[in-house]
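Moving on, here comes chain A:
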Amino acid sequence: MMCPESVLVLLAVCLPLLYPAMALRAEGARAMRYVMPVLPLPALMLALGAEPGWQLELPWLLNGGLWAMDELRRLFLLLTAVLWTVAGIYAVGYLGDHHRRRFCVFWGLTLAGNLGLTVAVDVGSFYSFFALMTFAGYGLVVHEGTDEATYAGRVYLVMAVLGEMAILAGLLLASAAADSQLLTDLPAAVASASQRDLIIALLVAGFGVKAGLPLLHFWLPLAHPVAPTPASAVLSGAMIKAGLLGWLVTLPFGETALPGWGALMIVAGAVAAIGAAVLGVCQRIPKAVLAYSSISQMGLMVLMVGAAMADPGRAPVLFSVIALYALHHGLAKGSLFLSAGVSLPAGIMRRAAVWLLIALPGLSLAGLPFTSGALAKLAMKEGLSEDPLDFALAGYLSPLMTAGAVATLLLVLRYLWTLGGKLENRRNPPMLAAGWLASVGVSLVAFWWMPWEVEGLVKSPVWLPAPYQLWALVWPMLIAVALAGLTLLVARLVKQR
Partner candidate 1 sequence: MTAPLLYALVGAMLCGIGLFGLLRLSHLLRKLLAFNIMGSGVFLVMVGLPQHQGGQDPVPQALVLTGIVVAIAATALAIVLIRRYYHLSGMTSLEGETTSREGGPE
Partner candidate 2 sequence: MIWTLRTLFIAVVCLAFTGVLAASIWTIADKPSPVNLPQLLSENLDRSGVEHPVTAVLLNFRSYDTLLEIGVLVIAGIAGISMAKTATLEDPELRTSDSLLYALQRWFVPLMLVLAGYLLWAGSDRPGGAFQAGAVLAATGVLMRLGGIPMEFLRPGRLLRLGLALGFTVFLLVAVASAIGGEAFLAYPPGITKTLIVIIESVLTLSIAMVLLALFVSAPVNDAEDSEEGSSS
Partner candidate 3 sequence: MTLWLMAGLLFTPLAWAVLTLLTDFARGRLVTWGGILVQVLVSLGLWLTVARDGGFYYGLGGWDAPLGIELRVDGLAVTFVLLTAVVASACGWHAGIYIDPDKPWHRYFWPLFWFLWSGLNAVWLGDDLFNLYVGLELISLSAVGLVALGGKASALRASLRYLLAALLGSLAYLLGVALMYGQFGTLSIAGIASWLTEHPVPAGSGLALALMIAGLALKTALFPLHQWLPPAHGIAKSPVSALLSALVVKASFYIAARLWLELGEPLGNLVSAQLVGLLGSAAVVWGSWLACRQLQLKQVVAYSSVAQIGYLFLLFPLTYSVSESVSLQAQQGITLQVISHALAKAAMFLAAGNLILSVGSSRVDALAGVSRFLPFSLFSFGLAGVSLMSLPPSGGFAAKWLLLQASLESGQWWWVLVLLVGGLLSAAYVFRIFRASFLESPESDQFYHPARSLEVIPMILALLALGLGLVSEQVLSVMALPFEVEGSP
Partner candidate 4 sequence: MTLNAWLPVFALMTSLVAALVIFALPEKGYRLRTAVNLGAALVKLGLVVVMVWGVFRGVDYGVSFTMVPGVAFALKADALSMMFATLSAVLWLLTTVYAVGYLEDSPNRSRFFGFFSLCVASTMGIALAGNLFTFFLFYEMLTLSTYPLVVHRGTEKALKAGRTYLIYTLTGGAVLLLAIAWLHGVEGDLPFREGGHFIDADADIHLSLILIFILLVAGLGVKAAVFPLHGWLPQAMVAPAPVSALLHAVAVVKAGAFGIVRVVYNIYGIEASSLLGVLEPLAWLAAFTMLYGSVRALSQVALKRLLAFSTVSQVSYIILGVCLFGPVGAAGGLVHLLHQGIMKITLFFCAGNYAETLGIHRIDDMDGAGRRMPGTSLAFTIGAFGMIGVPPLAGFITKWTLGSGALAANMDWVIAVLVLSSLLNAAYFLPIVHRLWFREPNGSWPRERRWGRLETNAWLFWPPLLTAVMTVVVGVLASLPFSPLSWAELIVLREYSP
């Protein structure tokens, strides 16, 4: 018999999937945008309401479908649903008349893909949703129709297709090795497969395109700025995490030690974290800065992925940290992106409030105490602490994290700086403002009630870091501020000359 979860999950996936049908009739098309915030609601209910562990078998689907939810997926689903909801609200106010119907169609399809892939456990539907998200996402990227958008779209598409193919090959090999169509069977089989390294390489590269792995990231700083703001938010907040999720569910974590791959990933993560920051601070467009920030943040997560690969024993712990970090980053980055589209209201107080609300998620990213960022950073620190880890590069992780923190704040500051020159002075459309405020609220407040797991990593009350941790959180921020101040000074001097 169908349990409520099954109904809900079907609803969650099918609602956005069927939503484009509204475009067929003129009346429906006009009403379309008001439905956008509603689309992720079933998913949200599912993520919040249902306990992990249920599963839904769809034997007729592709090669036999299985949808289910575990802790990891739950967090990702939650992130996706929340972010899409707030972005949806935002979009209602944001959208102009330009090809609005088309945007809505692609919005729905991308959402369906993004939601679907988080609940899919069989290879076929996972890959299907992944591809759906990828290709429908293209519609969001090129929506504006400008030359930059088209160019960005082309780069996005080329890389995405390459990535898809790598994933296809990797999944094929893996599933052949496992002789199973279920993702849950893959890691173990990959670990013992004769072509282990090839499979891992394909999967790392394939999902790496989405996750903005260095050298596979080119599309990101191009695509995120040109997409409409709500789309950027979900691109950077949710969809980028799909790549991460892909790694987590397919690579052989906890099965066997892969020091080589771990090292590679750690190096890649480090390069991403630092390198993206260096490139990012040179950007002039706010959303480009944010895009680089995303790469940088993803670099940190890659770092953890690498560690998890290198040390199978530590992988379960790291998983929950990664999930937490992803959740935190997604919400904060979503909020940041949305803020790129708000206008400054009249009145100094209001302006200050707006600026504060813009800055807070950013600072949260950098690990400001009492924010989700602080929690995530601490959890990460704990997760990557030297002692339990057992591989060559373990010693470098801590400084890397610190450098990452510095880089993060630098980028956030740069963002705020560039944004300052761009924000317009006018009234925000109410829905836009509502969406943005909601995102900020979710990132700063609602986060604390979300079902993440930090047992054994951060002492409770988790929102209140212990004093020794406080310093650890703050000093990189200070360095960053100092650096930023220095730069500013130098810039002034140079300008005065």
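Selection rule, in plain terms: all candidates are chains of the complex that A comes from, given by their letters.
Quick note on the criterion: contacts are C-beta pairs under 8 Å (C-beta built on N, C-alpha and C of every residue); 3 or more make two chains touch, one makes a residue touch a chain; residues count from 1.
Computed from a predicted structure; not experimentally measured.
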{"item": "Neighbour of chain A by the touch rule, complex-wide, chosen among 1, 2, 3 or 4", "value": "4"}
{"item": "Complex contact set, residues of chain A against candidate 4", "value": "23, 59-65, 102, 124-125, 127-128, 130-132, 135, 139, 142, 145, 150, 153, 157, 161-162, 164-166, 168-169, 172-173, 175-176, 195"}
